[in-house]
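There's a structure below that I have some questions on.
Removed from the display is one protein chain of the complex; every other protein chain stays in position.
Entry: subunit A
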Amino acid sequence: MHLGESMRECEYSQISTRSSTPMETPYKKRTPKRRKWEAFPGRNKFYCDGRIMMAKQTGVFYLTLVLILVTCGLFFVFDCPFLALQLTPIIPVVGGALFLFVLGTLLRTSFSDPGVLPRATPDEAADLERQIDVANGSTGYRPPPRTKEVVINGQTVKLKYCFTCKIFRPPRASHCSLCDNCVERFDHHCPWVGNCVGRRNYRFFYMFILSLSFLTIFIFAFVITHIILLSHQSGFLNALKYSPASVLEVVVCFFSVWSIVGLSGFHTYLIGSNQTTNEDIKGSWSSKRGKDNYNPYSYGNMFTNCCAALCGPLPPSLIDRRGFVESDAPQLAQPTNGMTMYGATQSQQSHMAATTPLPSS
């Protein structure tokens, strides 16, 4: 047949049509394969060959780590021997367990991907731009802010177009200006953990502040106990002289307790009502905005909201940090005739009409 004739004329070997990469070039690739994290467009820092992901500014995170390690270290070295002997050895055991849990959740919060949305591929971006231009009517200069409305559980939610990531942000997502990424279910950017808090690491963040509250109260209580017991033996001032580390611990714990416990309480309220810090600050679902304003994401009762936030399925990372950067995907061929463009425009118009409800309704 035709193919057979062609094969005799020029000796090209059949190329597999199953792969989606373009025709293989005869020369070898000059550059070695890079992992995707090396080409990541956001302002993040990666460690351990892409396994660890943090924000750019990590100074405060190291401060958090130092504060926790030093305070706990002092507690175990100076207070625990006395307390274990005088009271019970369970104290250092419980303290140790709490400390390990705090550290584990802190590292998990700081090192994991908070739920970053990868930026749109050039083809996707071009497709969306075409749709928006069609909907707005092509104007030259400064395009107006682009929004799409969607009705979720009876509430109208506005989806905003992100100019950096070139996507319409899903509901509850927000663009973090510090990390320059859109993050799903964006809560806030926490400098203390050196990362954004979003869909994928919110539960670790909550567990961290909750366990840190317990740890802080635990250490505060037992250091005070230590000082009181020592005071009974040798007077208050001597007690402070015997155990100067305890003074430092009390000071650190006293100031931490107010903020950490307060934060835990606040986040417990947020989890119970299934809101993000972002939504609460903006008052998105506040009844002050209108009588019919309610949170469409809430499951109705506090218990289900808590379970969903803390024990729900953990979504995978969407950015595939350790995958390899592929060579350019097959780009769209230039439209060879007017027919293709016309057909495409028509479908986009109907597509946009379906997604944007008419204002009259």
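Just so we're on the same page, a contact is a pair of C-beta atoms (placed from the backbone, for glycine too) under 8 Å apart; a residue touches a chain by one contact, two chains touch by 3 or more; residues count from 1.
The definition used in the following text is that contacts and distances are computed from a predicted model.
A single chain of the complex does not appear, and UniProt lists its protein name as "Golgin subfamily A member 7", one of "Protein phosphatase", "Golgin subfamily A member 7", "CASP-like protein" or "Large ribosomal subunit protein uL1".
Interface note: of A:Val93, A:Ile281 or A:Leu318, the residue touching the hidden chain in the full complex is A:Leu318. Touching the chain that is not shown, out of A:Trp37, A:Phe61, A:Phe204 or A:Trp285: A:Phe204 (per the contact rule at the top). Taking the complete complex into account, A:Pro171 is the one of A:Pro171, A:Pro191 or A:Gly272 that touches the chain left out.
In the full complex, subunit A makes contact with the omitted chain through residues 2-3, 6-7, 9-10, 12, 14-15, 17-18, 20, 22-23, 100-101, 104-105, 108, 117-118, 120-121, 123-124, 127-128, 150-153, 157, 159, 167-168, 170-172, 184-185, 203-204, 207, 296-297, 304, 307-308, 310-316, 318-319, 330-333, 340, 343-344, 346-347, 350-351, 354-355.
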